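Part of the complex only, each chain left as placed.
Chain naming follows the written order as A and B, and within any one chain the residues start at number 1.
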């Protein structure tokens, strides 16, 4: 939110290297969807799903590719990657609220914490001894920074973020409300039918330009650190167990669970609700589709799946019944083959 | 919790339109389960699962249907919908703690926030400029209301609820602790192997009589708002992505994930752990059973499923092995058909 600004299409075209088809003096004041736009607003077309909305849009300008520009009823900002260009224009039109440098009198900051004077510490944040907050950070209300936390330049903790002992956050990272980074990992040694807590003495290192979603949890390492490399994007309600290592620029959708000591490569994309068993490795450039379960290491880039799309319930339960009879069905086929003298053929090679 | 009150069965029967079988002067002081009841308590029978517990209950009265009343060893409050009648009586016997109007001196309320004098603002709540809180609201400890938030009459934020910029909550809505409404949506544009943040400039509009569970997250819209219509009930740990629209009186169980721009109809019921791929539409009156994955739009009311009930592991892994041989098995059947001169018959129409 924050105050909005107004720019001309000419300025935008020059600044973002777009080809402008339309009047360079047209003023843009806000962004809008194709369907919801009104004069003064700028829209974009990136997902072909929405192409049908282009001809009727009331936007003053649309960011789109050359291919789509012919159907555009308004001014067009033509470029190769409309979504990225839209993102840059939207950031310009809707800048974040400016920082109010300094520590709010209702924050609780230990005498030994180092707070850069250009940072803003909101009311009711709690910052412990030995924590440090670098230039231009925003530490929102109700955040907790435990001893030894290090927050690099331009980090934004929106509100109510908990950073455990020794957690490090890289520059420009953004953490949404409710995230817990550096809670104890789930480490217990079985002994005589009970569980003995294994002290979790590692921490969490998060690289630059990482985003961490609301109520996501990243556990501190058991001994060594849990590591999130630069540019990783984590959605809401994700669980990342101790000693996980996520490679640079990997994106993880909501509700994913990653078990202890899993290593995920760079530039992977993990769909919502997917799960990873412990101690496995996933190569770079792997795509895991939603709700898939990864139980073995994946050594080659590619797309991997294991979920079933839903069906009407009566059809589904019939399929389940067939599934449970699969052993019987194989036996019946085997008996027919014997009776009819048909050989199983390429069966070995198929498997 | 709060103070309890005492009522006679006669009063209850009149107030809630029940047929009373028993002494109207019997006093009821609390509610109890059939199995755990003692004299002075009122129980109910709605789920047939618990019918076996009726004959031995020690409750002073039981709310139930005419059909079940014959087996009741205590006074009976007979009605058509015992669970709803029980709910109303329980609310009367266990009223919430009365509000203490005013702003606690340890809350942090901006000068420009509008707080109705009948509302209670608990200690350590943070309310920003331009936020407004209507009559008789309870804003619990550690809640954060960002700029522009609008909370309607009689809303109850139990504790530690975060409302992002511009979020609107309808009258009588209840939000459990840890919920985050209005965090940034997961919007990133791919560019040269990295992700560029797309500003999330929409907000969240929540209708009247909505309940939102503990640690549930509802993201603000990318451009337009995310919308939760009136009467929707959301359980704990649910993820609702940007620009989702949930129709009135739909109930969603815990651990569900709903991807961006999904539209769900009115009066749907979504089972625990279910997941929705993005940009799809679900009709009114649809039931999705637990752990189902919805990957396409659903255009007709009905029940939809896609999860497998668990089996003993050795049986399960045998089934998985059969499943992975399905291509081979079809090939074997095809070869037998050819060898035996049997035609595949209705195969086309079955599929």
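Assume a contact is a pair of C-beta atoms (placed from the backbone, for glycine too) under 8 Å apart; a residue touches a chain by one contact, two chains touch by 3 or more.
Computed from a prediction, not measured in an experiment: that's the story for all the values here.
Counting all copies of the one sequence in the full complex of this file gives 3, of which 2 are shown in place.
Definition applied: only the chains that are shown with their structure count from here on.
Once the centre of each chain is set as its mean CA position, subunit A and subunit B turn out to be 25 Å apart.
Considering their complex, residues 108, 124, 126, 142, 144, 146-148, 160, 162, 164-166, 178, 180, 183-184, 186-191, 193-199, 201, 203, 215, 217, 219, 223-224, 237, 239, 241, 255, 257, 259, 275, 277, 279, 287-289, 292-296, 302-309, 318-319, 322-329, 331-333, 335-336, 339-340 of subunit B touch subunit A.
Note for the complex: subunit A touches subunit B at residues 1, 30-33, 36, 46-47, 49, 81, 83-84, 86-88, 90-91, 94, 97, 106, 122-124, 140-142, 158-160, 174, 176-178, 209, 211, 213-215, 231, 233, 235-237, 249, 251, 253-255, 267, 272-273, 290-291, 307-314, 316-317, 320, 323-324, 326-327, 329-330, 333, 336-337, 340, 342, 344-347, 350-351.
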